[in-house]
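Below: the structure, in structure tokens.
Only a single protein chain was left out; the remaining protein chains are all shown in position.
Presenting chain A:
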């Protein structure tokens, strides 16, 4: 039964994709778009195959930035949430910083990050981490804080210490909330990485798109864009599946 449902959803996605591609092709044909403004889907695919080595190399760079940015951001978010939970004064000091980190657009500090961390992959990792840091921290903090008090009462009568409560009850109880934070993070982390590449880099899909754009190679730009969206969507679905598998009790 499960397989049937899955097959059905795959079918749905395939139909949607075909319709979109068809529309794209029709628009190109009807309005007779020149390929330096809107290339036809077939041209893009051709480019995708023709330039696969270059594309693959830059994809790898961007993927690395996203993954490490995610790891760093998740770690920082979790760490700060824990600090805020355990030490009340830290929360008072940290919260304004957290909010400020969201109020300042990442684009605005990107050039600074380039200067401090160089044009390599480090500055993009930090960009991605900064952009996901806030949702992760707030989700994690909310999850840890909103443990049902009846769970805590129960284990108090069992003689659980503060640390045991944190480890055995509060932490696992926060996982579903944390999972929704991770889902959001996975979607926006690529934005951070690509934005970083736009501001200054020598490799990565963002760099490639910028170069292609400047040289009016719109088909190559579309190819990179396509890879980027497939990458993001795949990352989301893989994460979602993993989270559902390992945190099956859910929020509901």
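Throughout what follows, a residue touches a chain if its C-beta (ideal position, glycine included) is under 8 Å from a C-beta of that chain, and two chains touch if they have at least 3 such contacts; residues count from 1.
Here is the rule we use: contacts and distances are computed from a predicted model.
Asker: The chain dropped from view, which UniProt name applies: "Hydrogenase expression protein", "Carnitine transport ATP-binding protein OpuCA", "Nicotinate dehydrogenase subunit A" or "NADH-quinone oxidoreductase subunit C"?
Answerer: In UniProt, the chain excluded from the picture bears the name "Hydrogenase expression protein".
Asker: Who touches the missing chain here, A:175, A:188 or A:231?
Answerer: For the chain that is not drawn, the touching residue is A:175.
Asker: With respect to the chain omitted from the figure, which of A:52, A:92, A:156 or A:215 is a touching residue?
Answerer: Final answer for the missing-chain contact: A:156.
Asker: Quickly run down the residues of chain A that touch the omitted chain.
Answerer: Within chain A, the residues touching the omitted chain are 150-151, 153-161, 164, 168-169, 172-173, 175, 247-249.
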